[in-house]
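Right, one structure below, let's go through it.
Every protein chain but one is kept in place in this view of the complex.
We just call them A, B, C and D in the order they show up, numbering each chain from 1.
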Amino acid sequence: MTISLFIEQIINGLIIGSMYALVGSGIALIYGTMRVLNLAHGEFYMLGGYLVFLLVVTCGVPAYLAIPIALLAAFLLGALIQRITIHYLLQREGWAFSTIAVTLGLSIFLQNSALLLFGENVQSVPYYVTGIVEFAGIRIPMQRLLILGVAILTIAVMTYVLKATRLGWAIRATSQDRDAAAVVGIPASRIYLITFGIAAALGAIAAAMMAPIYAITPWSGLPILFKGFVVVILGGLGSFPGAIVGGLLLGVVEAVGVQLTSTEWRDVIAFALMIAVIWVRPWGLFGSKS
Amino acid sequence: MAEAPMLQVENLNVLYGDFQILWDVSMTVGAKEVVAVLGPNGSGKSTVLKAIMGLTPVRSGKIIFEGEDLTKVPTHEMVARGISMVLERRRLFGAMTVRENILLGAYHRSVNKDIASRLEWVESLFPILAERRDQIAGRMSGGEQQMVAIARSLMSRPRLLLMDEPYLGLAPKIVSQIAGIIQRINQEGISVVFNEQNVHLSFGVSHRGYLLESGRMMLTGTGEEMIHSDVIRRVYLGV
Amino acid sequence: MPNVPSKTLLRVDDITMAFGGIVAVANLSLTVETGEILALVGPNGAGKTTTFHVIAGVHKPTAGRIIFDDQDITFYRPDGRCRAGVARTFQITQPFQELTVEENVMVGSLAYHRSIADARKDARRYVGMVGLSDRANVLAKGLSTGQRKRLEMARAMATRPKLLLLDEVTGGVDQKSIPGLIELVKQLRREGLTLVIIEHNMRVINELADRAIFMNRGKKMAEGTPEDVMQRPEVVELYLGEEVLHG
Amino acid sequence: MFQPLRPWQWLLVAITLAALAVLPLLSSNSYVLHVLILSMIFGIFASAWNLVTGFAGLKTFGHHAFFGIGAYSSALVALHSGLSPWLTIWIAALIATVAGLFIGLPILRIRSMPHVAIVTLGFAEIVRITISNLQSITRGELGLWGIPPFESFTLPVLGEMKFSPADKAGYYYLILVLLVFSTGLITLLMRSKSGLALVAMRDAEDAAESLGVNLTRHKLLVFGVSAFLVGLAGAFFGHYIGILTPSAAVGPDLMILVIAMALVGGLGTLSGPLAGALVLTCVVELLRDLNDLRLLIYGAIIVIVVMFLPKGLATLGPIVRRRFTYLRAPTTSPAKHL
Partner (left out) sequence: MRSRIFAYALGAALGVTLATTAPAAEIAIGVIGPLSGPAAQSGISMRQAYEAAAAQVNKDGGIKVDGEQKTIKLIFEDSASRPEVGVSAAQKLLSRDKVDILVGDSIASSVTLAIMEVVPSFGKFAMSGQPVSIEIAKKIQSDPKRFANFWKSSFNSDAYAQAVFASTKELIDAGSFKPKSKKIAFVVEDTDYGKSNAEYTIPLFEKDGWKVSSKEVVALGHADFYPQLSKMRADEPDMIVSIFTSVNSGIALVKQIQEQGLKSLHMAVYYPIRPEFLAGAGSAANGLLWTPFFFDPVNSAQHKAFAAEFKNLAKVVGNGDHAQGYCEMMLLLNNLKAAGTVEPAKLSEAFAKSDTKCAIGRYVYDTELHTPRIGADYIPVPVAQIQNGTSFAIWPSTVATAKFKPAQ
């Protein structure tokens, strides 16, 4: 194994990890603002993938148009789902369990709706860009660099939104102290709605970028959901920056793990890492104890 | 009274589940008045303020502000009606900077204009906050945090400011500083309702007071009237 | 308690309780004599509840020791303290919602009885003692606050404690129910129980407590009979302020 | 639940049992028995999960791990050691218990429900992938076959108990016995001092602890018992179906199915999960021709139940009962019990 191949593995890990980060950050945002564990998050990813597939492959819309449309659709779907289910449950006693249960039901429902609508065929989308970048023995296709670029852009935009916009302040304020936010005039229920939509859209971005290299099937949400869970546990449940770092870390750990053992043990490594982290630092590797 | 007071609270009953906190509580606040809500702990002082702000659901009773019934108005609409609140123990957005915390006070669309002049006004009241603007709010001292919390609540230029235990947990020197700030705020034409356990401290800045015991209104009057009342000694000291 | 020789039941020895950087209780020592009712009083944030929790075993003190009935119980968990003879009630009542009143009390009885039948019989007695017999088979979620307070006392009594910690017996209770609750606490004392209470209503304290410890900012400020403590200049000042004292 | 059963309740239990016992004599149709056998396997699984989640309030999502561990352990031990399945199902249940205690320990430390949900899910995934990867032992996704069936024997009145796909009477009675055993065990546990302690712990953990309830011991106890029963159900499943694959015996689908059953029947009740298992297994079989719609309906059922019937079918119970009470005995006001 040469150094350059090792570096290539790390870069590959970071690229895939950046997608885990997007999915995980959606889970983290939802948990951070409304303390809901969204088991249907994988389905946002899956539906995002199908939307892009429908637009790009079936309708022939160029990718740069298709992806924003898919994002918008995912946003609306996420917001709708929040409004008709979570919104009501949050006002009930014992909502922590009933929200988990309802998202579980939604997950199965959406999975099988996709199955009815799109069939069980494994779908994928052609590369958005072609060509390969090669330097010092490292080969990386443009498509993968594009993924990394989009991930960086998305994270930058999200960071900007959270740090520097009215909406972002409202989201951060609501997640830190719901009452204090209400007192300064932030309507929590609308923020919840928007946060759910944004989280769904983050899943859809990941799906759109992964569509050319990962399969889209009605079941493709589940493995990515599990990855998202590992990410948020690593980063500290509810922390956006934690999820980003957790995602990248998981990507690299998996890449190195495949190198050292074999692909079949990759997910075991991920879950074992997660359980170890929960055992030692339940608040996550990067979160703070409180 | 010639005209209706600014704020009228009528026969408020508040329950947490089955646990009744307030029993038929009524009070009024006039324009440009500072009113203290007194009582030992557990008497329901905080709940009165929270109920006015809509943070605690009201079982029965009415809250009328400037002639409008606010009983059913959600908390996040209160700033638009001209009421703002400083929560107990500051409740800052601890991971955000001082500046972010203060600017969030002008979040609501109805007050989200002339931000610069609002900020200038608030920072003129609290010069120290202008210096500390980029500091993370959660890492400041209690007194500084209280100033941030008050500054935040003033950004909406309220006509009525509710302050829940503004002195709680602060060193005596800081307490007198905060008392001075309450007077400054009042001088700006803002009515203030705050609660405090210590009778002396309360009347240092307030025009009038209300005394609560176990969720019931026991007494009202000016500081002078109340301090010499036996009721207050009985409520506080049991004698 | 004239015919019981005075004996120290609980000794809290120089405890400090810090949460992160915040010191809630600092170097507090106190003793509770067998058969007495001790009240913890003081303003908000004085550290009463923290002290209470340290005695009940919810928090492990950062420093100091707790000696109960000649055992060091500093590191006992709450269930261990219960078996040692410390029982408590909660400020915000914590009934077992889906259990009936009788079953709620049985949970306490089972700390003492092995068989469920014995526990039921035993529980019935305590339910009767607190005056809830007619509600024995109602789910606890159907009780009023006053009834829940009574239920918690019955539940705690059923563990046959030597020391009972009462957190706000009259909080949130309507005026009419207060005398009944006071009477109940008096009755518990007559049964030979030692009590530590936190209470905001001073009239209740005056009526119940033999002794009071006034706390402020995590420290003990005064100790004595309730009337005495509440007359101390530093206490009056804390509540009413300097001017009142002189004016 | 902690009251002694009333005569009419005993009667109901007796009638149900008698009806279940007589059924194979009336209909030898093995398909009907097959559906009922599956219902009972899931009934054990769902009520054991409910023991942990509904009664003790530990919301776990990884119990399918114990099902798979039970199924594979019993099959493998019977295959390699030559021991009779009559024995190996109990060995397997014990192995599942050990696994349950193993994962129960870290869960005790965590009070946050989402963390518990994620950890248990992750644990089950580890079990599934491991079983799938240990191909030389488990044959992975190809499926472990050749699992010995239960040996048949002859009973005095009922005749020979055969364990064959065409004559399922043996399987039927065995799982019925196991179901009665499991329900009995759960009922006894719940009606004992521990049961009271568990419900107390669920409703108000701090208060229970202050009354002398040892939380650690009780949490481990329910986790162990629950894993034991789920492992037992899994072990039976293996010998009954005759082939095990990781996705069928440890797949997340299985857990979803069981959660749906418990939710539909009503969490925190003794009969709810059994009822849910029966109803949903029958519904699934009736919906067989709908193919893809099956799981769609499942998902919708979960959503609807959580939204509108938070206590499952049991929500409907009091409504009916109240109406009857009202009709029969208008002197006692139903409102008093609210």
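Keep in mind that, in the parts below, a contact is a pair of C-beta atoms (placed from the backbone, for glycine too) under 8 Å apart; a residue touches a chain by one contact, two chains touch by 3 or more.
Please read these numbers as outputs of a predicted model, since none were measured by experiment.
S.K.: Over the full complex, note down every shown chain the hidden chain is touching.
M.R.: Touched by the chain not displayed, across the whole complex: A, D.
S.K.: Among the options D:13, D:35, D:83 or D:185, which residue touches the chain absent from this view?
M.R.: D:35
S.K.: For review purposes, identify every residue of subunit A that touches the missing chain, sorted by number.
M.R.: Those residues of subunit A that touch the unshown chain are 1-2, 5, 8-9, 12-13, 16, 115, 119-124, 132, 139, 141, 144, 213-215, 217, 219-220, 223, 254-255, 258-259, 262-264.
S.K.: What subunit D residues would touch the chain not displayed?
M.R.: Residues of subunit D in touch with the missing chain: 27, 29-32, 34-35, 38, 132-133, 135, 139-143, 145-146, 164-167, 237, 241-245, 247-248, 275, 278-279, 282-283, 285-286, 288, 291-292, 313-314, 316-317, 319-320.
The working rule: only the chains that are shown with their structure count from here on.
S.K.: Among the chains, which one keeps its Cα centre farthest from the Cα centre of subunit C?
M.R.: Checked the centroid distances; the maximum from subunit C is A.
S.K.: Could you give the separation in Å between the centres of subunit C and subunit D, each centre being the mean of its C-alpha atoms?
M.R.: 43
S.K.: Among the residues of subunit C, which are close enough to touch at least two other chains?
M.R.: Not one residue of subunit C touches more than one other chain, so the list is empty.
S.K.: Residues touching two or more other chains, restricted to subunit A: which are they?
M.R.: Not one residue of subunit A touches more than one other chain, so the list is empty.
S.K.: Considering only the defined contacts, which subunit B positions touch subunit C in the complex?
M.R.: Those residues of subunit B that touch subunit C are 16, 18-21, 23, 40-43, 165, 168-169, 197-201, 203, 213-216, 227-228, 232-239.
S.K.: Which residues of subunit C touch subunit B in the complex?
M.R.: My answer: residues 43-45, 92-93, 143-145, 148, 168, 170-175, 200-203, 205-206, 226-227, 230-231, 235-244, 247.
S.K.: Can you list the subunit B residues touching subunit A in their complex?
M.R.: Touch residues, subunit B against subunit A: 53-55, 74-80, 84-85, 87, 91-96, 100, 103-105, 107-108, 110-112, 152-153, 155-156.
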